[in-house]
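Only a single protein chain was left out; the remaining protein chains are all shown in position.
Here the chain labels run A and B in written order, and each chain numbers its own residues starting at 1.
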Amino acid sequence: MTTTKPVLLKLLEDPASRRFLAVLTALALIVPCLNLLVPEGSVFHVSTYTLTLLGKYLCYALLALSVDLIWGYCGILSLGHGAFFALGGYAMGMYLMRQIGERGVYGDPILPDFMVFLNWQELPWFWLGFDQFWFAMVMVILAPGILAFVFGWLAFRSRVTGVYLSIITQALTFALMLAFFRNEMGFGGNNGLTDFKDLLGFDLQSDATRNSLFFISALALGLAYLLCQWLTRSKFGRVLVAVRDAESRTRFMGYRVEYYKLFVFVVSAVLAGIAGALYVPQVGIINPGEFSPINSIEIIVWVAIGGRGTLYGAVIGAFIVNYAKTYFTAAFPDLWLFLLGGLFVVSTLYLPKGIIGLSRRLVPALSGTGKQAVKEAGQ
Amino acid sequence: MSLSISHKEKSILYMSGVSKSFDGFKAINNLSLLIEPGELRAIIGPNGAGKTTMMDLITGKLRPDVGDIFFNQDVDLTQYSEAEIANMGIGRKFQKPTVVETLTVFENMELALAGKRRVRDALFFKSTSAGLQRIDEVFTTIGLGDKRNLLAGALAHGEKQRLEIGMLLAQDPDLLLVDEPAAGMTDDETEKLSVLLKSVAGEHSVVVVEHDMEFIRALDTRVTVLHEGSVLAEGTLEQVQNNERVIEVYLGR
Partner (left out) sequence: MPLLAADPESAAGTDGLRASLEAMAKASFSEKSALIAGIAGSGDDRARVILEALLDGNLQYRKEDLRPVYLDENEEGDFLVDALTGENLGAISSKRKVKKITINNQLRGELKLAIAGFKLSQADAGARAEAARSIINGPEPELLPLVADAIDVETEPDVRELLGYARASIIVANRIGDADQLIAALSLLGEATDRNVISLVSRFLLKDEEGNYLEKDPRLVEVAEASLNELKAKQSFYQILQNVFFGVSLGSVLLLTAVGLAITFGVMGVINMAHGEMIMIGAYTTYTVQLLMPNLIGASILVAVPMAFLASGAMGILIERLVIRHLYGRPLETLLATFGISLILQQLVRSIYSPLNRSVITPDWMSGSLAINGMFSLTYNRLYIVIFSLLVLLALMLLLKKTHFGLQMRAVTLNRSMASSMGIRTGWIDALTFGLGSGIAGVAGVALSQLTNVGPNLGQAYIIDSFMVVVFGGVGNLFGTLFAAMSLGIANKFAEPFAGAVLAKILILVFIILFIQKYPRGLFAIKGRFVED
């Protein structure tokens, strides 16, 4: 057990993780190539639309990962994780907004359009500093992190657990949504932040920028995966599982459960915030709708469908459900909510461990018959 | 029954005048109890006598309405949380065996193993040979060594009881509170358990709450009878069984 191997190598010992990271790396490298190098007429060409869509899914996958970390491993069902995602997104959006400068409709060098529209004379204090990229990136981490810390510190210390916690996380994001809808809050009200032009001087509409954002999203997902893998594989992860399955017992073993929960909750919120920050430049808008409770609860369904308690399950769930959403909302818009609702019911009733659990149940049988088939073919 | 201060001097656990009520119902009523270092004490009493509530009060899950609870003479337990109390050296086994079913037997032991409990200790934890050796020792005491890589959830009821006691030992507390350890065990296992608890006492102090009279007899130690939240009688099993008031309560004359 005592080993001097580097942490990274130890994390790669797990074959499922190796496979997952291989697929992700392939995706991160091949998709931009197919977009940039293959001519548009070819069947192998990936359109910029598809590229952006996949980039969006990568951000969702990172978000799903963050939820799985707390729900799957520690039993904290947050129905407000969309709030952290949105906060990260707003921090990025504010930077992008300040980059517009004089190119806005009103041409004000400092004030974003909506502030000019509201007749504001100067930038509110909380917009200061967002013209600096590094500052915005720090806020991408701090804004969701601090909110999660304060909220978690209050909630976990007073032992708000289970359903109560879920409901107050939902109330949290609901309250934030109402707040961000207000023009007076200074975040663009209803319309949110949009009309972004460029990021660090790179045109957001250009294919090169989009490919880079795609690649960075994949990289972020990979790194976050390794981080979560490290957290859950360490003794820390086993304490989390103990908290999830026998909270009282863990406490009587001398673990300060609230600190463990708080730590993992903050890590998870920061990951969600990073996902939001990567999402915003790719979709080009952030508005208060991201705070709506239904968004947060949709994340839960990604994780539930994929299989909670396995990190790659959450990622797979995010991809599958979001692909289904893209497809159905375009082809059969009326069916989508039926399907989504049905997914909730079916996954809780029949797929408690999601697709991963299902495949684990099915695959031994499949591989068994597979071997049988090989044997027969050999004879 | 009140205890004089001089008795507190050599106590590991000292409860005096403790009361706790729920919506008017007095679960614990002016309870006083003293456990000496190294002592093995059995506590019996009918259902609703307040045994589990007493455990909850000692381990910080509940706070008394009035009364003092001191550990090692001068640590006021009513001021600390469960985790802090556990880290001071009070281990507790629940009435219903509670182990982390989704972790292996070994991982359960490792979690319980005495050591630092901070988040960063858990993040950068490396198992040490001393720790592994200690776990092996406990496995020799409770058995289950051959099942160390099984999920704890796959164990039989009695095995879970043993694992939980093993975890308690690995935690290496000064005071062990053991709630109905014999429930659901075979006669053979019960006997082994009584031997185990007796061997643990001396180095540690042990408080056992139990219904099973045979088990109490096998423990062969001082017995406290709880009734309606306070101490009804105390002494050897023989003495309490012949105590008028105990007979009255149990036989309902």
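In the analysis below, a residue touches a chain if its C-beta (ideal position, glycine included) is under 8 Å from a C-beta of that chain, and two chains touch if they have at least 3 such contacts.
Being a predicted model, the structure only gives us computed values, none of them experimental.
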Of A:L12, A:L34, A:L123 or A:I168, the one touching the omitted chain in the full complex: A:I168
Given A:I297, A:A314 or A:I355, the one touching the chain that is not displayed: A:I297
Chain not shown: contacting residue from A:L37, A:L154 or A:A208: A:L154
Of B:D23, B:D146 or B:E244, the one touching the omitted chain in the full complex: B:D23
Residue numbers in chain A that touch the chain omitted from display: 77, 151, 154-155, 157-160, 162-164, 166-168, 170-172, 174-175, 178-179, 181-182, 248, 293-294, 297, 300-301, 304, 334, 337-338, 340-345, 347-349, 352
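Definition applied: only the chains that are shown with their structure count from here on.
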Chain A-chain B separation of Cα centroids, rounded to whole Å: 45
Chain A - residues contacting chain B, complex: 1-2, 231, 234-236, 238-239, 241-242, 244-246, 248-257, 259-260, 263
Residue ranges of chain B touching chain A (in the complex, touch as defined): 59, 61, 81-83, 86-87, 91-92, 94, 98-103, 107, 110-112, 117-119, 122-129, 132, 167, 171
